[in-house]
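Omission of a single protein chain aside, the complex is shown with its protein chains in their original locations.
Our next item is chain A:
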Amino acid sequence: MSKGSSGIRYVPAIAAGKAVRVATRLRGGGSAFPGYLTNRLAPSLLATLAEGFQDGIVFVLGSNGKTTTTHMVSEILRAHGLKVFTNPTGANLPQGVTSALLADATLTGKVKADVAVLEVDEAYAADLADILHPRVIIALNVQVDQLYRFYETERVADMMLDAATRASVAVVVNRDDPYLSKIDESSLAAPVAFFGASRELVAQSAHGLVNAADTRSGNAGVADREATAEVVALDGRDVSVQLPEVRVDLTIPARGLHYAVDAAAATAAVAALLGSRFRTDATAQGFSRMAPAYGRGELVPLRPGRTDEQVEFVMFKNGPSLQLNLDALESAPERLLMAIDEGTPDVSWLYDVDLDKLDHVDVVTGEKAYQLATRLAYAGIPIGLVEPDMERAVQHMRALPTTTSGRQTWFVNYELMMIGRRLLGHGDQEVARR
């Protein structure tokens, strides 16, 4: 591929008008990002900042679960007594990582933390790794995601595999992922630690882990790999991860096999980074301190000044994340809002998601409400109201009788999660991971 330094710019004309996805360069051509840095900063500043972390840097890459896993790794390290620097939720492009580091740096060019845990956009991971020299790189999964941006899913796999060659201590890889499980260990500078879920747990999950089929090697499925961190038990939010020597029992912040697998990845990464300093009790303690991340099982009161009914936000950004979150439901939501707007340009994947978990939807909203309603109707799911305007949809949800469970469930894309939170009076609490 040689796309030069051209990029895709996406300008959503959404109501909020805020969420701008920054231009991305497609990897393989000219190297736009180092140029960007050279133009704006002393070229060595970022590298100097990186060297200040005595316990090094961890990169978290993946189509789904980056934010959650970054949060998990950070909390486990904190529970081990380390001071952790991490980039704010979603600030995973070079500009975001750079400005977060600069914001925390002292005038002498030092960030006062022992270790950095960074969620990094796949498209920039290799370039950033060349500058920051991460010790550990976690590659969570390759799922069909943002084709309008990446064109072909295998390119996303190559971005992660390419970045992985830059890790100096460990590459932590999902063995249940068709592309990633075929990682060429001879290309790497560091040993691989595979994580995953037991065969039984994957088989019990209605749609497995929804990782992308490998379309290029002749084997669409996974290569057989031994996991060094394996989810061996899952009951609600209680998870057991088997490590080579010990088993760690954890309580994770939200239900779902994908979160349990993220927890195995985080545990494997910390074990690799800390070596003999790794402790299972501190690991469990790190998880117990975690609050649910923004839009991932978080609860917000439905009506101001009242606590009798909460909204559980469930964010999805693509087919796999919607499927995994549906699969994680204990039962059909009693009161359900679903929302998609133009922040999600192509919603063809709605037809690849199995919606059997739902028995009705109360309100369908967002600019793409009628596209979603069409999909739901073909799935035979009754709809109470289609109201493209989110504000009116929220009013309608508030006017419905109180649920017996005291809980409404709102499945939302990122942009409408932000708007929905604001409409509920929780708008500006952009969650820093401390």
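We take it that a contact is a pair of C-beta atoms (placed from the backbone, for glycine too) under 8 Å apart; a residue touches a chain by one contact, two chains touch by 3 or more; residues count from 1.
Convention: contacts and distances are computed from a predicted model.
Colleague: Please identify the absent chain by the protein name in its UniProt record; candidates are "Polar amino acid ABC transporter permease", "Sulfurtransferase complex subunit TusD", "Electron transfer flavoprotein subunit alpha/FixB family protein" or "Lipid II isoglutaminyl synthase (glutamine-hydrolyzing) subunit GatD".
Modeller: Spelling it out: the chain absent from the display is recorded in UniProt as "Lipid II isoglutaminyl synthase (glutamine-hydrolyzing) subunit GatD".
Colleague: Among A:151, A:278 or A:414, exactly one should touch the missing chain; which is it?
Modeller: A:151
Colleague: Of the residues A:189, A:291 or A:377, which one touches the chain left out of the display?
Modeller: Final answer for the missing-chain contact: A:377.
Colleague: State which residues belonging to chain A touch the missing partner chain.
Modeller: Chain A touches the chain not shown through residues 1-3, 6-13, 144, 147-148, 151-154, 213, 215-216, 218, 220, 342, 345-352, 367-371, 373-375, 377-378, 386, 388.
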